[in-house]
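The complex appears here minus one protein chain, its other protein chains still in place.
Moving on to subunit A:
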Amino acid sequence: MLRKTLQWWRGQHVNSWIIFFVLIYFVLALKVFTMEELDGNWFFGMYSVLVSLYLLSRFVLSYFYEPPTIKFDEGYEPTVSFGVPAKNEGENIRETILRIARSDYPKDKFDIIAVNDGSDDNTLQEMRAAKRIAAKEGIEVKVIDWKKNKGKRYGMAECVIQSDRDIIIFIDSDSFVEKDTTRQFVKYFIDGRIAAVAGHAYVANAEQNILTKMQAIRYYISFTVNKAAEALFGSVTCCSGCCSAYRRVYITRILDPWLHQRFLGVECTYGDDRSLTNFLLYKGYNCIFAPDAIAHTFVPDTLNKFLKQQLRWKKSWVRESLLACTFMWKRNPIMSVSFYLGVALPLLSPIVAARALLWMPLIRGRTPLFYIFGLGLMMLVSGIYYYARTGDRKWFYGVFSSTFYAILLVWQLPYAILNLRDSRWGTR
């Protein structure tokens, strides 16, 4: 029965974009309806409306973002360094370096700097093995070996210091670049205002289990929608560590304050990528997103690792968002409004969730139907968006994933705020 229905459905070739817009209609309709039913509580009403408008505005803005193609100069080939800081990555590091070495870019115009940050495993040996293989191809790999662990931020800084090139591309030790990633990155730097370009990270181990499937969709949405929306205003707030390119000289100007960043009296040891982006934005440079500069990265495949990673990300999000609040107003008005909304709404979400899921059912005896329904609809929207863009059958995990992330956000965010000063590494 279900199979037949599905077959019929596929036979109809209903354009998934139509479903996408119909879903958006339902979201808006639901909002109109909840506004009517709100018993005049403007705070929760505003939240409900704003959160939908915010999420939907991401889709609109990202639709308008299209990296400029006309002003690219085919002959523009700046020199490039790849920075690969690594700790205990013996399994992937050799492949990571060799993939970079196979880049379609003039061999004399790029090198690779690998930092072994006090690994306990065979990372160093793997790095050296990669270096030997790369050398045969005529590609220079510098291996820096620290016996004692210093932290990723120092590793990244070391790459900046060791390099003498124009552009530095940081690649995580468990991420693989594609052949044309380098070209896709560097072409943007012809514009002198641009300090950083975020690459598009895909999940390498997407098919491994449900958790990685969910993350794959989450990654896709957060890059093609959220980052693209921010990139429209040159204000990508996080050029993720797994694959991003920077103009080296701009980093050198903020290297020291970044390296020794302290927050609430504690040295910052997490969220290095977000922090670096933030410093550049603060300086007034532009950070954009390159949808075609692709890297494949491994994501946590166990719940435990995943939760730790998410907690780290949330902590850095809170810290850097609060810092960014001090200067974002200087940027494009649409960007700053949506940025402040993007900070305020998640911070308020635990309160709204507590009201809908605890207060209303327990004290007022009302089922939080609208809340759950609205949440579900919004998730379906991103799921369908993913399907419409990729045609990937995994789209349904997107619905799970958004639900999962939403639940996570609600309880992990307050926890993250309480643990802001805890600077332990987590997994890395």
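In this text, a contact is a pair of C-beta atoms (placed from the backbone, for glycine too) under 8 Å apart; a residue touches a chain by one contact, two chains touch by 3 or more; residues count from 1.
Keep in mind that, in the parts below, contacts and distances are computed from a predicted model.
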Omitted chain per UniProt, picking from "Anti-sigma factor antagonist", "NodB homology domain-containing protein", "Protocatechuate 3,4-dioxygenase alpha subunit" or "Molybdopterin synthase catalytic subunit", is "NodB homology domain-containing protein"
One chain is left out of this view; which of A:Leu6, A:Val32 or A:Ile190 touches it in the full complex? A:Val32
Which listed residue, A:Tyr65, A:Tyr246 or A:Tyr285, touches the chain dropped from view? A:Tyr65
I'm checking contacts with the chain that's been left out. Which of A:Tyr220, A:Phe233, A:Tyr246 or A:Phe279 qualifies? A:Phe233
Using the touch definition up top, pick the residue from A:Ile288, A:Leu380, A:Val399 or A:Leu413 that touches the left-out chain. A:Ile288
Name every residue on subunit A in touch with the hidden partner chain. 21, 24-25, 28-29, 32-33, 36, 60, 63-70, 231-234, 288, 332
